[in-house]
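Of the protein chains in this complex, one is absent; all others appear in place.
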Amino acid sequence: MAPLLELRDLHVGYGWDAKSTTTIVRGVNLTVDEGEVVGVAGESGCGKTTLANAAAGLLEPPGRITGGSILFQGRDLLNIPAEEMRQLHLAQISMVFQASMNILNPVMRIRSQFWDAMKVHGVSSEDEAMERAREMFDRVKLPRQFLDAYPHQLSGGMRQRAVIALSLVLKPKLVFLDEPTTALDVVVQRSIVQMLNELRQDLGFGVMFITHDLSLLVEIADKIAIMYAGAIVEEAPAQQLYEAPDHPYTKSLMTAFPPLGSARTRMEGLPGTPPDMRSLPAGCAFTPRCPSAIEGVCDRVPPPEMTDGQAHRVVCHLLDQKGASVG
Amino acid sequence: MKNFLRNRKAVAGGVILIFFGLVAIFAPLLEPYSHNYEAFNIWQGPSSAHWLGTNGQGQDELSQLIYAARDSLVVSLLSAAFISVVQLLMGIFSGYVGGATDGVLSTITNVFLVLPGLPLLIVIDAYLKTKNTFTTITILTATGWAWGARVLRAQALSLRDRPFIEAARMSGESRWRIVTFNVVPNMFGILAANFFGAATYALLAESGLMFIGLLNVQTTSWGSMLFWAQNDNAILEPGGWVGLIPPGICILLLGVAFGLLNFAVDEVADPRLRRN
Partner (left out) sequence: MARLTASSATSSTRKGPALVSTLGTVGIPAGAEQGPVPALEVTGLTKTYQVGTIGKPKVVHALTEADLSIGRSEIVGLVGESGSGKSTFARSVAFLERPTAGTIKVDGQTISLKPSAGELRQHRSKVQMIFQDPYTSLDPLHKIRYAVARPLKTFDVAPSDQHPAIVNQILTEVGLTPPEEYLRRYPYQLSGGQRQRVGVARALAARPSLLLADEPTSMLDVSIRLNIMNMLLDLRQSQGLSMLFVTHDLAGASYMSDRIAIMYAGHLIEMGPAQDVMSEPRHPYTQLLRRAAPDPASHFGRETRFESRGDPPDLTALPEGCPFAPRCPQARSECRSAVPAWRNVGPNHKVRCVLY
């Protein structure tokens, strides 16, 4: 079965002209299957938001896709007319942005925003639109009367639920979530994540979940891709990634989240800062910060992709050198 | 500062301003004839003897134009300076100190905002017994400070609650030290922009009042040149255009210079406004 979304060697750059373009996403290969939750984790500046925007067709200049392809249900999204892309948005592909609670129009009632969105996508009767909106509100556990409210009358968590309802109301097949719960408290976050899971099971959409919170991702994703400096350095099923990470960056991201309730042992963080995308070192971009970097190799030669033949792949010299196996 | 010098608007505006500044400073050396000398034939068109001809009073137009730069620059820049000082003080006392002081000062500001500017100027002016450059600057300052004061108050208010100001308090800094070293420097961008806005206001207000004849029209300024030109029927005379167009263009150019510098300061102070 063809995957729902397939990114092949995707390159995305920022720049007003060819000379001054910085490549933010460097050759990403990633697939999302129907009903699958794929997590993309990395720190700020690693390119994960750019990746999501590009894959969802929401990239605006000066961002441009500079290479590779995006296939949605087998269709090449880079070569379809803009009008068709617009039709895909919300109906087939939708996105929940970071701090989404602030994307609602503050001077319109929520139900009008639903109607607006659905009108564009061919829902002809307002009654039908409202019925669908009410159904969605039930699913996200918001009282129906809040449809008549203005956004400021809802708390942050409720607004986020409303935005999620809006992004799902046309039952899209693919949903991008970019840090949907980062601005929320942990209790609200857990409720929303659980709700998203239930919705996914009901409605069967595929999810790309972008976040820097790896510990959250481990709990909710089917498979996780770790991004560093615009490229995926490791990808594995969630449990496997958690129990047996191979890439040094993945390991350090893991330790950045001290486990709850266990004995307090000191953990070491990563030195340095994320690289400047305009001047990446030759070889592996992680070399300056890597505790296991091999001089003469990691700083010169781009690392190979190693795989265990199934779902775990790592882009690193270390395994290559030691002849160790992945996972 | 470097950014400022690289900004095209800053350079353009700065060049014009410096040009006029130099003209004003060296006016006595630059003017071909004494600007007061009135015995030439009136309304002569441009010629090799009089590059811009003569005006309706028999004075050499170019000399007048050059000398008038002094008055226009002095009035506009000094008024802008005084206005800026008043605005800054109002902004700080209102916005940063706040409380009851803010209540009183805001009311005063609002009153001045509501009073219509031009009629107020005219009325005040009508009551003035002596009219000279100093009184002109005074009345322009008195009527031109209110709007900028409100802007600076808003900025001071927002700065007051910024973490780095709280951090300064935690570092044991006295209130006045914080105002002078932390608040005011961070207001410099808007302050500088306001300065040029005030300069524009002063320039145009003074020229306008001169033209109407309300200020001391014996002063040589571009505005008064327009007054006399109109008084001497420049529109009817064939050579009359020299009385109207050159001063008008100078006012325009200086105003544009102030405007460009205003925008440039805005852009440099707030990177989000830059557009290249």
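All chains are identified by letter, namely A and B, in their written order; residue positions are counted from 1 within each chain.
Rule of thumb we're sticking to: contacts are C-beta pairs under 8 Å (C-beta built on N, C-alpha and C of every residue); 3 or more make two chains touch, one makes a residue touch a chain.
As the structure is a prediction and not an experimental result, all values here were calculated from the model.
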Per the touch definition above, residue among B:Leu29, B:Val114 or B:Met170 touching the missing chain: B:Met170
Sole residue of A:Pro3, A:Gly230, A:Pro245 or A:Gly283 that reaches the chain not shown, by the stated touch rule: A:Pro245
Hidden-chain contact residue, picked from the options A:Val37, A:Leu216, A:Cys284 or A:Val315: A:Leu216
Hidden partner interface residues of chain A, rising order: 43-44, 155, 157, 185-191, 194, 212-216, 218-219, 239, 242-246, 248, 251-271, 273-274, 291-295, 318-319, 324-327
Residue numbers in chain B that touch the chain omitted from display: 162-164, 166-174, 181-182, 185-186
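The rule we apply is simple: only the chains that are shown with their structure count from here on.
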Chain centre separation in whole Å, for chain B relative to chain A (CA means): 54
